[in-house]
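Only one protein chain is missing from this complex, and each of the others stays in its spot.
Labels run A and B following the written order; every chain starts at residue 1.
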Amino acid sequence: MNERNQWRSLHEEQDAGTTPEMKSQEFMDGVTDAFDPETLSPLSRKQFLALMAASAAFAATGCTNYRDKGEIVPYNKKPEEVTPGKANLYASTCTACPQACGILVKTREGRPVKLDGNPDHPVNRGRSCATGQAAILNLYDPARLRAPHTGAAASGTGEVSWDRIDSEAARQLAACIRDGKQIVLMTAPVTSPTAQKLILEFRAAFPGTKVIVYDRFHQETRRSAWELCYGSAALRPVAWEKARLIVALEADILGNEGFTVEQTRAVAGARDIMVSDTFVRLYSVEGTMSLTGTNADYRCRLHPEAQLEFVLALTRAVAAKLKLAAASLPAGPDLAAIAHRRGLPLKTLEHLVDDLVTLRGKGIVYAGSALNTDVHVAVNYLNELLGNTALYGPAEPATAVTVTPPADVASTIADMKAGKVGFVAHLDVNPVYHLPKVLGYAEALKSVRFSVAMTDVENETAQLCTYMLPVHTMLESWGDHTVRTGVISLQQPVIAPLYATRQQEAILLRWMSASTPFSELLYQEYLKRHWESAVFPSLGRLTDFLTFWQMALHDGVVTTPVSAQAPLQFRKDALASLRLQEHPDRYAVVLLASPYLGDGRWANNGWLQELPHPISKVVWDNYAAISPAAARALGVESNDLIEVSTESGKVTLPVFVQPGTAEQLIAVSLGYGRWNAGPVGSNVGVDVTPLLPAGCLTGPRVVRAMSVSKSEGSYALASTQEHHALDDTFVKDFHLKRHIIREGILEEYRKDPHSLGIERKEHESISPRVEFVGVKWAMAIDLNKCTGCNACVAGCNVENNLPVIGKEQVAKGREMQWIRIDRYYSGTPEEPLASHQPMLCQHCDNAPCENVCPVVATNHSPDGLNQMIYNRCVGTKYCSNNCPYKVRRFNFFNFRDHLADGYYQQEPVSLMHNPEVTVRSRGVMEKCTFCVQRIMEARQHATEAGVTFDGKQVETACQQACPAQAIVFGNMHDPGADISRYREHPAGYDVLGELNVKPNVTYLARLRNIHSEKRA
Amino acid sequence: MEKHLYGLTALFDTPDAVVHAAEETVKAGYTRYDVHAPYPLHGIERTMRLKTSPLGYFALVFGLLGAISAVGLMTWITLVDYPLVIGGKPFWSWPAFVPVAFELTVLLASVLTVVSMIVIYFKFPNNSHPLHDTPFMKRVSSDGFGISIEAADPLFDEAKVHAMLASLGGKEVGAVYFDEADRDHGQKVFDLKFIGVLAGVGIAVAGFAYLALNVLLYLPPFDWMMVQNKLKPQAASTLFRDGIGMRQPVLGTVARGFLPYAFKGKPEEAGKSLANPLPVTQKVLDLGREKYLTFCSPCHGNFGRGDSRLNGQFPNPPTLHSDKVREWSDGSIYHVITEGQNVMPSYAAQVSRDERWAIVHYIRVLQRAQHAKESDLR
Partner (left out) sequence: MSTAVVDYTREEPVVAGRPTASEIDAVVSAPLDRPPARTWWIAFGITSTMLGIGVVCVAVTLWLGLGVWGVNQPVSWGFDIVNFVFWVGIGHAGTLISAILFLLRQRWRNGIARFAEAMTIFAVMCAGIFPLLHTGRPWLSLYLTPYPNQHALWVNFTSPLLWDVFAVSTYFTVSAVFWYLGLVPDFATLRDRTTHPVKKLVYSIFSLGWRHSSRHWTHFERAYLILAGFATPLVLSVHTIVSFDFAVSVIPGWHTTIFPPYFVAGAVFSGFAMVQNSLIVVRQVFRLKHLITLSTLEKMNKVMIVTGSMVGYAYAMEFFVAWYSGSQFETFVFVNRALGPYAWAYWTMVTCNVVFPQLFWFKKVRTSIPMMFVIAIFVNVGMWFERFVIVVTSLSRDFLPSSWGHYMPSIYDVGIFVGSLGLFFTLILLFVRVLPVISLAEIKAVIPGAQPERHRPH
């Protein structure tokens, strides 16, 4: 071989021996064999074609009965990042509430289908809440405005073009400048620096622009107290992780007060018995039964108006114990007197004082934003006294757009009435519904020449404006948000605008520079410019801006250096202003944020309407929660009606007798009773804004009632759980007697982990048990961490395409949620102890449901799942009857079709549904699947990568959503996995284990961190 | 036409009389005769010396058949055809099989016994008989008792039989004649009329079944979950003007793991600053080879010589063995795959980033194959 030796492939190169002949003959060995005529099929080409034709004909005729499965429409030009059938993740920011959590949005083929927390975000660290989970439904809400539309104040009716809007707005603005009329921007607090800048620029561009900022659930009392005490309005958020003792005063830190996701994560994280040393002690002193109260180790029932005297008494007691000279505090009753008068257990108060003292510097006393400034001042002083200020973090970022004082709001409204205002723009706010009715905003708006409402769905305000301008939902918007110093969270759209909507900032920009035509990029460019000029230089990064920007979008969050904090100087003179007013023997009304509807913004979100109230389990309604004693006094029961009146106005409310409510107190949620919220949300519950005084714009949300009286008629509240448990002695404490809930005392558990009396014994069985090999799934739920916040429920709803069924169906007892939070009471109706327990399919090894299904529609998978085959299900419902946990759910109707004339069957809801999960029809049984679609996806990845599937990195939707990280899921055959540790844990127990169904969900008994002599 | 005699019949008033007559008939040695009564006469079969009916054995056989087939089917299904873990029970949980086995036993035993009686002894589908519609039959089906002796009996002699019946006190002794249809006694299973009826019934049932199972069950409101209110990949959607259910990502957004390609339109920078992150391993090269043969070979040819069958009918794809390409850095090749060049389109959408790098390695292999160094030979 004298020619140059060449080789074609590595193989060839490696065994050079075979190379020559391989090259010498054209075909490799074996290739030609096929051409041996002997071995060829006798079938001639003609015959073959004939056969093909025949079979084709048969196929064609034989398959005529097959039903049309729809056409296949591929991408014309496939984007690099999208692969059909594979999900993408986008980092963004959730603007569902002022917490502005970082989120990861899961998109399928460019459509968002799920959102969860962004693990890289330092505040919420990958956690999320129920409202955030369900917020995706608002993107696909059929009621969304699809183009600009005239309102009541407009001349014509119907849709209008954006051009006309722009031109008319420009004209009106010019006119206002010309004839010196005011321009008003109504907005909620703005968390976006760029948007703040924009608003300032707008004000500059149009002199005489007033910006009215209001927030129904403001922190103004806390802020003003802070200003009094420390001379600066910038609050210092609490570093909850560090707290060993938390005393919440009418502050539902685990419910809806402040940064609930962060707080829940922190508190739950500090109640982890897997990590033995940490266990925060939680006191809750509250008048309303709140999540914080139910999760507290000690709960004291105290009327919110008595909080000040309580704090003062506490301060004195602490000072006395510390032998400190307490500053001159207004005289008041001491703890013993309060305990006597208010019926508080004195022992508990003594414990409280001891704990405050022993854990000083490691504890925090935290007052709720519903309380007045005085209480906050007193609390600040108490924390000062105890040195708890060590737990304060850096000051919150300064904002240019602060909440407007009631006086200014009133004057502006007066100006509007007087016709001095020519232009009002509502930036995604709904003041007609929100503002206290006494201010008469609705009337005022009527006498404004030109008004627009920027909103995604028509609402009470938009209805009265000249035009309603459809704006992007949060998943279509650009933005940046900062709620914590040093943390900027970026918001990028995850789907192109579904309709002819615009981002509200872009609308303002367009009006500011009438010359520039509108483009989708308008605000995006503005945002980038702002970052390039303002943020980027300060960071001193090495990369160029574009790269930095892209990486920032990729991560979703940018952390900036935090300057050193000035030490806090407490001003004792603040205490001088404290006044203990004597309150007459009258009812007070405490106005709470609705657990999931916020200020009513989410009223048209069926999923959120149907999330049971965490305590009362009532859905689709708000109600007046009163104590059993109060109910007796008023001569009412649950579902009766009472009329409540304050000096501002009166409303008629259904009563719900809520154990644990303070006497003389009525707790009621705002955010209900909207009259123009869309097909789902309109006229749900009662609007209690008439009760609000103007002062509540910055003042406390506890209002003195003029009169409370029983009124005629009754109103049926629907709840997902019978609430007889306490009134009916016949069935009292069953959850403890039946070992459904197991509870213990931390100290005793520490002494002897087996003191809980949990024994795991293998039950006899007539048949040999089935052996599972390889991956086998199991779940564990830590009842110490679970706060009962329902985030898991919402997450499950979205992941698994659960329908909304409506109030009357829930009343019939047909709720569909796959996972529910059971709430049990023990103790007395006045001082109940509540326990929360997430209940879902236990995927029993010996599942009773499987035996009885005649068509094997439910059976067991090799990896230990109790699986449900929807297509096979005939719907005998026997499985549901035979389920001891009653976790199976049945489609009694095609609920999507049944609710509000098929509201959730209209487009674009289909885009939201998880393509990996069947959308069940009527007559089909369903239940928790342990998110089998996620399991299968993980399995598929393992197979693609050619590695054996070990079951790691599978996260169920509920687990991912849980802000408390109370849910653990994994392969129980993997000794390294968390789940195995939980299953072996001495506090771990099975619910109804004695039935020998072998459930695969392990619960960790709840330990109350109380002083053990409490027992005696 | 002359009529064919079927036999002689006589009526009696009391059961005793007819029993007596029957005894006499037997004594006389007649075999083809019968006793008719509106209800079963006690002890008559002994008088007539009839064998006990063998139906009991039928029942036994059919019963066993039912039991065996039931157990067999259940065993085969649960052990062989489709074993399933149900409620943590063993596949073959026999106690659960008892009810079904029992029911099938009873079903087959009882029904088939009756059917076989009707077919074998009642000669189904035969229905007409010479005795039908005779005064004799009218009486015996109500309150009379009678004896009929067939002409087919070997000892039959009309006069004798007549005399005997009369002497036994039989009333209305008379002859019964065949009507033509009844001449042959064979079972008329293949009688056209019968077959016709069967066929008619069969067709009717089939037609109904077709309508019910293929049409009726698919009409609203019956829901088979074939159409679901969700968008699968590549499904159409009426919501968007383009009719495509899948959306393009928004311009300027960045998905996790997909930082935009930093060297758009900057081949030089790419060439300079990009380095191949993948190691040269068999696995990587196999991947590269696979992807190369899928995406690159159609133009550049299997060995990168640019000698694919596109040659000539298309601006000729360049060879990858040119010095230019061999001098290129990995980055440049990667850039060309990503961005495309001249008529070559971008392959970013089809080929993932790692796959592109793997292809780069494989191209290097091809080049080296064409331009081996001395060292390669050893």
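Details
Simple rule for what comes next: a contact is a pair of C-beta atoms (placed from the backbone, for glycine too) under 8 Å apart; a residue touches a chain by one contact, two chains touch by 3 or more.
Given the structure is predicted, the values throughout are model-derived calculations rather than measurements.
Of the listed residues A:Thr83, A:Thr559, A:Thr652 or A:Thr876, the one in contact with the hidden chain in the full complex is A:Thr876.
Per the touch definition above, the residue from B:Ala10, B:Leu131, B:Ala255 or B:Leu287 contacting the chain not shown is B:Leu131. For chain A, the list of residues touching the undisplayed chain reads 721-722, 725, 730-731, 734-735, 737-738, 740, 809, 812-815, 820, 822-824, 837, 839, 848, 850-856, 859, 872-878, 880-882, 884-886, 888-894, 898, 921-925, 991-992, 995, 997.
Listed by residue number, the positions of chain B touching the unshown chain are 14-16, 19, 23, 34-48, 50, 52-53, 55-56, 59, 73-74, 77-78, 81-82, 86-87, 89, 93, 96-97, 99-100, 102-104, 106-107, 109-111, 113-114, 117-118, 121-124, 126-129, 131-133, 137-138, 140-143, 213, 217, 221-223.
Here is the rule we go by: only the chains that are shown with their structure count from here on.
Inter-chain centre distance (chain A to chain B, centres taken as mean C-alpha positions): 50 Å. Within the complex formed with chain B, the chain A residues making contact are 4-10, 12-13, 16, 65, 67, 69-82, 84-85, 88-91, 104, 107-111, 492-496, 498, 520-521, 524, 547, 550-551, 553-554, 767-770, 801, 844-851, 856, 859-860, 862, 870-871, 894, 896, 905, 907-911, 913-915, 917-924, 998.
Contacts from chain B toward chain A in the complex involve residues 84-90, 93, 214, 218, 223-239, 243-260, 262, 282, 285, 289, 303, 348-350, 365, 369-370, 372, 376-377.
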